[in-house]
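All protein chains of the complex are present and in place, except for one that has been dropped.
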Amino acid sequence: MRKWLAIIFLIVLGFFMAKITSSFPFGEEKWGVSRHYVDKGIEENRGSNLVTSIVVNYRGFDTLGEVTVLFLAATALAFLLSTCRCRRRYERREASLIVKTASETLYPLLILFGAYIFIHGHLTPGGGFQGGTVIASAVMLMLLAHFTFHPNHRALSTVEGLAGITFVLIGFAGLIWGGSFLANNIIPLGQWNRLFSAGVIPLIYVAVGFKVGSELSGLITDMIKTTKEE
Amino acid sequence: MILEYFMLFLLFLMLGLAIYAVETKDLLASVVAAGFVSLVASIVYLYLQAPDVAMTEAAIGAGLTTLIFIIAIRKTERYEK
Amino acid sequence: MVNPIIIIGVTLASAFFIGILQVYNRIWARVFFLLTLAFDFLVSGVNFYGFITGKIAKPILVKIGGFPPPIGINLLVGKAEAALGFLIFTIALLGAIHWFVRGLPQPEGKALILFLLLSLGATGISFTGDFFNLFVFVEITSIAAYGLVASSKDEKALEAAFKYMVIGSISSTFILLGVVFLYKATGSLNMLDIAGKLAGGISSAVLALITLMILAGLLIELEVFPVNGWALDVYQGADPVVVALLAGAAVKAFYLVFVKTAHYLPLPSFFHLALLFGGLTYLVSQFFAWRQKDVRRLLGYSSVAQLGLLILVAGFFLNPSVSSSSRLMMGLAMVLLVFNHSFGKSSLFLLADNVKERKIEGWRGVLASNPVFKFSFSTSVFSIAGVPPFPGFWAKILLIFAIPRNYSWVVGLVLLGALAEVVYYFRFYRIASEGKGKKVGRNLASPLISSLILIASVPVVWGMFTDKIHIPVKPEILLLLGISLLVYFLGASRLLQWIASLGVLAYGIYSLYPYIKPDLHGFFLALVLFGGAVLLLATYPGSKKLSSSFYPAYLVVLFSMAGLVLSSTWLSVFVFWEIMSWASFLLINMGKGKKAAWIYAVFSAAGAYAMLGGIYLLPSLSLAPGKFYGLLPAVLISLAFLVKMATSPLHIWARDAYGESPDEFTPLLSGIMSKMGVFGSGLVFLYVLTALSGAGFRYLLGWAGALTAFFMTLLAVFQDDLKKLLAYSSVGQVGYILIGLSLFTPLGWNAALYHTVNHFIFKGLLFVAAAGIIYRVGTSYLPHMGGLIRRMPLTFFATLLAIIALAGIPPLSGFAAKWLLYSALIEKGWIFITVVAFLASTLAFLYCFKILHAVFLGQLQEENENVKEAPWPIALVEVILLIPLGVLGAFPNLLLNPINKVLSGIPGMENPGFHYHKALGIVSKLGHWNAFFLMVFLVGSFLLALVFFALTSARIRKVGQLDVGYSGEVPRAPEDLHFGYGLYDHFRRAVKWLIYPLVSKIWRGIYQWIGAFAEMGRRIYTGDVNTYAAYVILISIIILYAFTGVK
Partner (left out) sequence: MAFFVASILLILIGLYAVLVKRNIMKIVIGLSLMDTGVNVLIISLGFIRGRTAPIVNIKDLLVNTSSKVVDPLPQALVLTAIVIGVAVTAVALSIVMLMYSKKKTLEIEEYKELKW
């Protein structure tokens, strides 16, 4: 009964959503404000990855908010789980030697890969968030493989905070020297399609990368290690 | 053309996995299925010329989300009553 | 001007920084947190100040990244946004102070970050000028809120957080989808840009659907009925500090963005959407709170209701077909409501944090324990319930008068909800003020500051209000009301307060004397001022324990009555009426009958709101004879006055309110305040009705007066409590006045006005004497008195004469009143009413005798052996009041002449219908009598009888109290031996069917039925996430289906 009622509700809701979407023909050209990003993006930012240009520069404020959201989530999670007496259901066994060795080998490589991704965020697909996640996955790998591995919480929090502050400070630098918050005219834009180009975009993405990496590592650690050893 | 049919297949796969994720009583299986939905979605993003999003979805949506779900399930219960 | 981005940037940076600090040093994290909040508070304050002083002329546009609006994200901070930012950080600061004193949840560093980011998110929501950025800030706010709610100590909070999270996610998904669709449809995400593109109104169905999708998301966040179950659960379960921040600040940001969205995306059907959901939420929630037992949930219902009202107001505010002046008033009402609710509600939630009990019943006695608690609690409750002079009151008036005439049913809805609000808030208040001494926490700084802010806003709000709606108030009255409140600060000594009050009143008489002119207003003003002065004299505190706010409230009642009778518009009548009612509520609540005070408050409020509705229906607010505008406004306005006169069947508040109010106040309540009802009814007859049109209505009121006189007299006969007996008697006597007024003939009005003064004299005298007796004897229960004639001879004499006047026996002043009234009745030909009134007069003898006998005659009780005469101020007042009683008895024309002068100014009343003859006395068509002759004759006979009695009294044998031959029966209790005990038992058995408490049963039934319905309705909040989510989907479907409004 409840099931069918729900299905009927959802069908009606789906109908309205379909009605809206069907008015936008699929795969056809319809530009809005993003035409400006596409046409002027290279000229104004020198970043080849237009998505990155938008994410970090045109809509950089959203990204600052996004970083804040992630920070908030990590904080809230740590906040809540610190009081949690979450029981561990399964016994943990020490991983095999192969896994251990492999993870130890992969760990630095993964971190390096993550760094590569966010350093090249303005040139290739990917950026701070993706790079940060890769770094976190390295940490996760170690956590799973090594019973005793425990990332330094203080260091993580410090990196996380400093990276966040760097983002805001870059914004304020723009306000002071460039006339507006997060303005991308305080350092030379450089040449198109070079590593050192696109002004503050790579700087911000590096900061974001560090922040996301440390945040997600902290988050995963918090989740895995919540259990109060009895 | 083949690519389009493949996409259609992927979309069906995605929906099938989603329904399985919702209906199965095994939460772990459900989470893994949901992770696969994200993974399929990231392939779809590639087709839709969104490599950035594809990467993010693969890393965050399929990877991280699934991971934290699995941790959470390990700390709670695996089977829905 | 400070760039608003600085607020956001600095807060963010410091949130990150606290993230580092908290790992190393807790203290610095705290300091830094407070510094940040203080910084934000100051900066947003500076901007707000810039806006209100006009230094910042236009909205601040912040281009982030240096891109012009449609390309980059921008912040747009106008007046409303700046004000809201300031509000948010003020509330956040208050909440933080409370938090720090109480103790933070652990680990505290994280809690600080969440708190900071919650306030930041709310600020961002209100500042942003970009739809997608809005979504980001919505998420920041929501996630911080989920975390904080879940971290509350109460285990149930977790469940609330989960529900909040699920519903919040659905709502933000709607917002996100809507925003992206909006981008597809308009090519932009910038609010102003989109607004520009849609300036002509939304005409395509798709755009309408998209708008509705965003609005639906926002409406869920705004807790509309029935998708607000999650919010109520959060209010009930979560940490009150978090709730204060959510309800006081975050939700207001959502509201602002809701209004902005509706403004930028001009949907034709928005008005109906807002009307439906706002009105429904408001009304339903007010009633759902009716019998709610959990304090926090009750406050939650009230919050939801206020939000509903705000949404309703937004509908009118944005409706282009409403006149611009009305919309301006709506805007102002909106500001006042937001301000009022934010501070009042956060104060209440923080107070709730100081009381361990969650159930209302557990709050019994909390007010008695701590004066600071009492102060902030009362202020906040009064403010939210819309009691003058707080902003909520003015907001209500503004919004009602801004509602266009063709939506007058909305006025009814708003007033009905406001009445329900009074019912449950004052039930809550009553329980909190009952009993004494229950320990409460001492973490009261923040609530105290909130309530002080509310009080400090009063003059500002008054200024804003009178700017929009003119109320011609005499400056003297305002000054006097202000001075009256200052008397509170002499609270160290009651005696000092008494003397100061007399001084203030003397000054009042001096400054208002010029307004005592020979017209209706002047007549009542004289009654208020001189009568008030005499009764104030009798409140001499002696060793009694009066509350330190007794005298200020007393003076406020007096001067608001002065303001009332000097009113020149209906609105001013209403304002002063409300001030008088609520000040007198406070006074009654100082007595032992808290429930009585509550019932009084409810009836007063019902009357006052009916009056406001009636005034709304009048085309002109001025007090001048006009055309007849239908019966409805007259009926509605009269209701308020009938309540105050306690006309049946609106009388049931009167017995206990009179009987259990402080003895010092009852004389004023009966002697003068009930006359304001007389004054008001007179105004209705003169200015709302015309001589012709009101005939039927007046006849009805005549009957109401007669029945009141009859039944109240009957009930008085069987009353065993001195004050309650006098209460019934007083109400019954006012019934005569109403009959006189309803006659609307010169003779009738002569009788009414004459009896008004007369009633003041004898009822003042009786209640003052009762105060003296109760003060000495320590009880008002009649069988515990008796024989006091030898202990309190002066009081006996005063009571005797007052009773003679009351009974309408010659030679005292009462006779003239009754004679005039019966003449008028017979002249008009209302024979049946005459019969009933006459019957009532006869019945009055029964209780008159009972008072005399039970109190003064018979045996003196042992415990009353040492009773002394009443304290000197009371004795003095008795003497003062005895003089006019006798003088008017002999020379009634001393009063009738001024009354005739007053009436001669009223068209149609010029000819009084009687004249004064030197030898025959007062002559009317029906006959004549000479008062002086009667006086001489009767006093002579009385003296003769006295002489005879004195000569024969030697033969009387005096016996002790227990010296009785009681036919072998042993009395069970001393009162069995009292003469007045069970005096009229046989009569009672005979008229049992007449005194069946039908009316009070009906009222109680109404109260309980509404409560039962509300309780049933509340069940839709099943507490089940699935159900809540289903409501969300259902409501969204309805919104999407019914409100596209595009042809």
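Each chain gets a letter, A, B and C, in the order it is written, and its residues are counted from 1.
Just so it is clear, contacts are C-beta pairs under 8 Å (C-beta built on N, C-alpha and C of every residue); 3 or more make two chains touch, one makes a residue touch a chain.
Keep in mind that this is a model prediction, so the values were computed, not measured.
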{"item": "Among the chains presented, those that the missing one touches", "value": "A, B, C"}
{"item": "Residue among C:165, C:274, C:420 or C:771 that touches the chain left out of view", "value": "C:165"}
{"item": "Residue touching the undisplayed chain, where the options are A:38, A:155 or A:176", "value": "A:38"}
{"item": "Residue numbers in chain A that touch the chain omitted from display", "value": "2-3, 6-7, 9-11, 13-14, 17-18, 21-22, 24, 26-35, 37-39, 41-42, 48-51, 53-55, 59, 62-63, 65-66, 69-70, 72-74, 76-77, 80-81, 83-87, 123-125, 129, 192-193, 219, 223, 226"}
{"item": "Sites on chain C contacted by the missing partner chain, in the whole complex", "value": "132, 136, 139, 142-143, 146-147, 150, 155-156, 158-163, 165-166, 169-170, 173, 176-177, 180-181, 183-184, 229, 232-233, 236-237, 297, 1015, 1018-1019, 1021-1026, 1029-1030, 1033"}
{"item": "For chain B, the residues touching the chain missing from this view", "value": "7-8, 11-12, 14-15, 18-19, 21-22, 27, 30-31, 34, 37-38, 41, 44-45, 48-53, 56-57, 60-61, 64-65, 68-69, 71-73, 75-77, 80-81"}
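In this section, only the chains that are shown with their structure count from here on.
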{"item": "Distance from the mean Cα position of chain B to that of chain A, given in whole angstrom", "value": "19"}
{"item": "Distance from chain C to chain A - Cα centre to Cα centre, in angstrom", "value": "55"}
{"item": "Rounded Å distance, chain B centre to chain C centre (Cα mean)", "value": "59"}
{"item": "Sequence positions of chain A contacting 2 or more other chains", "value": "none"}
{"item": "In chain C, residues with contacts to at least two other chains", "value": "none"}
{"item": "Sites on chain B touched by chain A in the complex", "value": "50-56, 59-60, 63-64, 67-68, 71-72, 74-78"}
{"item": "Of chain C, residues touching chain A in the complex", "value": "3, 5-6, 9, 12-13, 15-20, 22-24, 62-67, 70-73, 105-107, 110-111, 113-114, 117, 120, 124, 132-133, 136-137, 139-140, 143-144, 146-147, 150-151, 177, 181, 183-190, 193, 205-206, 209-210, 213, 1026, 1030, 1033-1034, 1036-1037, 1040-1041"}
{"item": "Chain A to chain B touching residues, read off their complex", "value": "49, 51-52, 86-90, 125-127, 129-130, 133-134, 136-137, 140, 216, 219-220, 223-224, 226-227"}
